[in-house]
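Of the protein chains in this complex, all but one are displayed in their positions.
Think of it as A and B in the order they're written, each chain with its own count starting at 1.
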Amino acid sequence: MKKSSIILALVAFAMLASTAFFAVPTAFTQGNPTNTPVPTITPVPPVAKPEGAIEVTFWYGLGGLLGNVVQATVNKYNESQSKYYVKAIFQASYDDTINKINAGLASGDLPNVAQIFEAGTQRMIDTKKIIPVEDLLARDGLLSIIDDLEPAVRANYTVNGKLYSAPFNSSTAMLYINRAAFREVGLDPDKRAWSYDELIEAARKLTVKDSSGKTIRYGIALYPESWFFEQIHAVNDTFFGEPNNGRTARMEKYTFNNPIAEAYFEWQKKMIDEGTAIYFGTGGGAAAGAAYANGEAAMYFSSIASLRTLIASAERAGKGVEVGTVYMPRNPDAKGKTIVGGASLWITNTGTPEQQEGAWDFVKWSLRPEVQAEWAVNTGYYPVVRKAYELDIMKQGLERFPQFQVAIDQIRLAEITDANSAHISGVFVSMRQDVIKALDDYFTGKVATAKEALDAAVARANEKLEEYNASVE
Amino acid sequence: MINFSTRRGWKSIPYFGLTYAMLIGVSLILMFPLFFALSLALQGPTAAPTLIPTNFETLDWGVFGAVFQQQPILSRWIVNSFVVASAVTVGVVLTSSLFAYALAYLNFPGQAFLLFVALGTLMVPFEATLISNYLFISEVGWKDSYQGLIVPFLASGFGVFLMRQYFLTLPKELYDAALVDGCGRLRYLWSILLPLSRPALATLAVYTFLGTWNQFYWPLLVTNDPEWRTTQVGITIFSNFEYAVFNTQMAATLIVMLPTLILLLLGQRQLVRGLTAGALKG
Partner (left out) sequence: MATEQIAQAQQHIATHRALPLFVRPRIRDLGRALLYASPALVIFFMFTYFPFVRAIYLSLHITNPAGEARRFVGLQNYARILGLDPNSTVNFVPYIAESFKFAVLVVPAGIVIAIALAMLATVRVRGIEIFRTIFTSSIAISLASSGVIWALIYNPSTRATRWLVDLLGLQQPSLLANEATALIAVAVMSVWSGIGFNFIITLAGIQAIPQDLYESAAIDGANRWSAFRRITLPLLSPTLLFLLVINTIGSLQAFTQFHLLIPEKTPNVYVYATYREFWYNNRYGFASAMSLVLFVMLLILTIVQYRLANRRVHYQ
């Protein structure tokens, strides 16, 4: 063996060994030049399983801070009783969770309860391995809980008149604004409903250029995301697909190439062309959020669930951004409301009857007002039951974060109809990719008109929808 | 090696100086990403790190230990990678040696066909079989398990090829003599042939361990539970958290790189031999 190799190997060994030396004593926040406390993302450890408890597996797809709150919630349930023990397994993402379920269909390797995102509803129903929540509520004589659910949230998980899953974490889309910037240019930050034209005007006022002509603040940061596009349909009581958004019968085709959609596309393009909007391209959500928190853009679309994160980021950035929320853009003739995103809990018919009972017990517990209130206050999601609003903890939370109230009011702006509830389909995820491509093609000028981009997207999505429907009949 | 200086009588000092300058310069450029990773690892949990740490006194060497405390699952990932890489290496060495032994020392009809069966696996890119393999692993319930990560890779066409070529270079007389002396065929393999084949075995072992440790796509698909992920998939998950804290991710990446770097340093000669075995013969 060459001498130099041995020397290098010894150096490497020394480095490896020294990590063990440092593992024990040193503090974690050494050498932090900016001295701002950074929230830790140390995972919350699960509590131990009591003797003889029946184990119930629970798959969830929220990560980071939110994932910690999920684990903390599960810990609370496990500590509250000793008959069942819920083992929570993190699945890296919502996409991964539903993929695992699909893979598990063949092997029978399914959890007893799973957190599935709203786009997965049709797929879960098609697995034919779930127990509808409404059946269990009826069996236990607890149908009154359904009445107490937030209507918009309930509607999201109701198909053919039956509630299939238990809503767990629900959010909606908001237009975040920089209240300080709004006041600076004479706009009212408390105004909630803005039309497209009003926003174009606002973006013009909010755009600030420096002496050399370079834009140092844009009116709005834009990025292509299908969820907001779906929201606009609901706000305008327009069907996304037929028949009836898939709520009364299996969805046969998409119809999102309509005038409402075109108006939404064209509104954003106008601002990009005027230079009052900065467009961040596909996958640019994080960059757009960073631009908003840094004061480089005065408006940006996101979920109400990001409220706490954005407030923290804005504080850390220290550029004086005051986080505010307003409704998704609504023209005067818009009569609908936004739809809820997030996820719900599905109970599968796998496992022993005891495990199924345990899964149901956990789900029932999660619907309690106090559980929902604590969950909402710690995250930014809605409490799914209205009784939660009566609790002190919730009231205090709303006082601290009035931006949240805007979100609550937004989903109550209209009565529930099929058109202002989300659609469900088996190809939700790939449809979203098609919409993102349409947005990006149009905004970057690859396609000349919004109609062309939308027609192409609908054709692509319908092709896949047909294939999916053929495969599950 | 090309050596013109003695022929041309160039002055040695500036020549050497220039050469060293180039060598060091190129090395620095090549190693820049590693320096970058180290620099970011040592700057503490800041969201705005600089290329070169501004203050060398506050370098956070403790991050390498802290990352284990913050993400204790890192140790599990390292264990998983070790178990999988070791098991696959042992498996490949054994199955390849057995197969190559048959090809090199036994005389039977269909020899060429069997060789082709082994080499044919090199022709089929793993994407062509990936989906079916994934479905199969799901169906037998081997997701999130060591079996799912190990079993598909227990044999290698490259290994068969390498060992066969090496066996063919050894004198057959040894084998014939041993048989005459009543030595069993398998005993011959185990007690005589394999010890003689140490260079080739070392090559195969280094190559297989390295390749398995560095696998990404397959472990990504087949593992979901964080407990079962391997180092490569694990370090990419670090970045999925909401706050952009770079130091722990870089520290973990560097830690995860160490075993293969050490292996390379110790087994470089074997590895080169193995890689060039296919190249030079064209």
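By definition in this document, a contact is a pair of C-beta atoms (placed from the backbone, for glycine too) under 8 Å apart; a residue touches a chain by one contact, two chains touch by 3 or more.
It should be emphasised that the depicted structure is a prediction, and the values quoted were computed from it without experimental measurement.
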Subject >> Touching partners, among the displayed chains, of the absent chain >> reply: A, B
Subject >> Of B:V79, B:L135 or B:L168, the residue in touch with the unshown chain >> reply: B:L135
Original post:
Among A:A193, A:A287 or A:I416, which one is in touch with the chain left out?
Top reply: A:A287
Original post:
Residues on subunit B that touch the omitted chain in the whole complex?
Top reply: 1-4, 7-8, 16, 19-20, 22-23, 26-27, 30-31, 33-34, 36-37, 40, 47-51, 94-96, 98-99, 101-103, 106-111, 114, 117-118, 120-121, 123-136, 138, 151-155, 157, 160, 180, 185, 210, 213-214, 216-217, 220-221, 232-233, 235-236, 238-239, 244, 246, 249-250, 253, 256-257, 260-261, 263-265, 268, 271-272, 275-276, 278-280, 282
Subject >> Footprint left on subunit A by the chain that the document does not show >> reply: 2, 4-5, 8, 95, 99, 102-103, 105-106, 123, 126-127, 279-284, 287, 290, 426-427, 429-430, 433, 437, 440, 444, 456, 459-460, 463-464, 467, 470-472
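In this text, only the chains that are shown with their structure count from here on.
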Subject >> Contact set on subunit A toward subunit B in their complex >> reply: 1-2, 5, 8-9, 12-13, 15-16, 18-34, 38-43, 63-66, 89-93, 96, 100, 103-104, 106-109, 309, 316
**OP:** Mind listing the subunit B positions that touch subunit A in their complex?
**Re:** 42-48, 54-55, 58-62, 64-66, 68-71, 73, 134-135, 138-141, 143, 224-226, 237, 240-243, 245, 255, 258, 261-262, 265-266, 268-269
